[in-house]
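Can you read through this structure? Questions will come right after.
Omission of a single protein chain aside, the complex is shown with its protein chains in their original locations.
And then chain A:
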Amino acid sequence: MRRPRWIAASTMSLAVALTIAGCGGGAEDGADDSGAGNADGALSAFTTEPENPLVPGNTTESGGSKAIRAMFTGLTSYDPVTGESKNAMAEDIATTDSKVFTIKIKPGWTFHDGTPVKAKNFVDAWNYTAHSTNGFQGASFFEQVAGYQDVHTSDPDGTAGPQKAPEPTAKEMSGLKVVDDTTFEVTLSAPFSVFPLKFGYNPFYPLPDAFFADPKAFEAKPIGNGPFKFVSRQANANIVMTRYDEYKGDDRPKFKDLTWKIYETNEAAYAAVVSGDLDFLDTIPPTGIVGGKYKQDLEGRNGSVPYMGNQTLAFPFYDPIYQNVDLRKAISMAINRQEIIDKIYDGTRIAADGWVNPAVPGYAKDQCGELCTFNPDKAKEYLAKSGYTGPITLVTNADGGHKDWMTATCNSIKNAIGLECTYAPIPTFAETRQAANARQLKGPYRAGWIADYPSIENFLNQLYRTDASSNDGEYSNPKLDELLAKADSAPTVEEANKLYQEGERVLAEDMPVIPLWNQTAQYGWSDRLGNARLSSLRELDLSTVTVKN
């Protein structure tokens, strides 16, 4: 009887295989130390998987934005430190009445496929993005342009209803006009002085003719006009780019190859940057922030910078309990912001003194005043005036790491004014969004905001105007609406900002949303990089960073 010796034979080959595998360890990619600033160096930076195909008009979330902004340059760009808008591809943006803008672009720029960037490329891209049948996320950024209503129709009974949105009556917005190859004219339906500040944001980038010829092919291999051109992309792994040598802008990169690496978790990316496998991480995870751990792990190669975002608690006005202004003020004054920041965030956040982030042009100091200061006695007075004694519930998504500060806020309210407070998490961000859209949130909810473009306007118009796109709490005050409308049509940005600030003070009377703190970003880099810094838009400044080898 001859039978194979199954076990013995198999274990032996396994053992051999294991030894072989063990021998192959420790092969490092060749790297030589040769001073600072290698112009042909390669750099890897952290990103998340883009939510949509890489087309500027359809990308508003951060993972895709990072890739888009490396590949495209708009009419303007934002200063990495001050956040101010300055001309990039635009030679001149002229207006006399804040209604008609004449835009001249610099000649000689080319897309990565060699075709010149003309005024037409901007106009076509804007029309395509705004057209509702294309369903682009950035469409609403064009709502001030004359003729927007003709290209962008909305569903009369919402997306859930049986009716469909009517076909748009026009293909192009009447307010966009190409004058010649380097000039075009934008007419708004009403004066809006802040409008040019949006020009540096994704939906305003130009698109090459190749996009309109074959959008599918463009999605697979995007063609931009920015400092980096697309090389390849592997889903869930990386997006590879290389320097575009014909780039005409003054923010030319000082290295050659750029790889966006996608990590499964923020913690894994952190481990990679500590050990040098990843060169730049723009968001240190909470586990690295606790006790300032990242400052030891990444000694001499970490930074912390405020960015244009804030954290707030918003009230659902559709719930009669929270229509009481005294209750809203009482809750605001019962929150010990500084203590929560120190305990939960190791002091890295900045307590809010208003509804607008300090990093944004147009910000005014102390707009919230004593209402945003911890004062249990005053809070108790307001609570007594409101006559409310029942419990309150704080709501947010459970999958975003908000539990710690939410419970701390709840405890602060409970201890200061004795109001029974519970934290009620909703499992996922998507479900929270759905409840917010359906107006079903059961109490004050987290409502963070990150600016799309640096302006005080971005923190007010879309959040507090009656029926604004992100006014989930249904707050409404005609006085504020009027001030915002007036500010929109102010002839200059300075005058507009003054009116916006006046509008912000109306918020202090109503307290529809409690400002908590302004966000800061903690970032770190490997020892291969020099001059690494995070811009005010929370992205690696690709124009200053250098690679050592």
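Here, a contact is a pair of C-beta atoms (placed from the backbone, for glycine too) under 8 Å apart; a residue touches a chain by one contact, two chains touch by 3 or more; residues count from 1.
We take it that contacts and distances are computed from a predicted model.
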### Summary
Per UniProt record, missing subunit out of "Sulfurtransferase complex subunit TusB", "Oligopeptide transport system permease protein OppB", "RNA polymerase sigma factor" or "Glutamyl-tRNA(Gln) amidotransferase subunit A" is "Oligopeptide transport system permease protein OppB"
### Message
Touch as defined at the start, partner being the missing chain; which of A:N38, A:T102, A:S140 or A:N477 qualifies?
### Response
A:S140
### Task
Just name the one of A:T183, A:S304, A:Q338 or A:S470 that touches the chain not displayed here.
A:S470
### Hidden-chain contact residue, picked from the options A:W449, A:Y464, A:Y500 or A:Y523
A:W449
### Message
Given that one chain is not shown, which residue among A:A39, A:A94 or A:A237 touches it?
### Response
A:A237
### Task
For the chain that got dropped from the picture, name the residues of chain A it touches.
5-8, 11, 14-15, 17-18, 21-22, 24-27, 49-53, 58, 60-62, 132-137, 139-140, 152, 154-155, 158-159, 164-165, 219, 234-237, 261, 263-265, 267-269, 271-272, 274-275, 277-278, 399, 428-434, 436-437, 448-450, 462, 469-470, 472
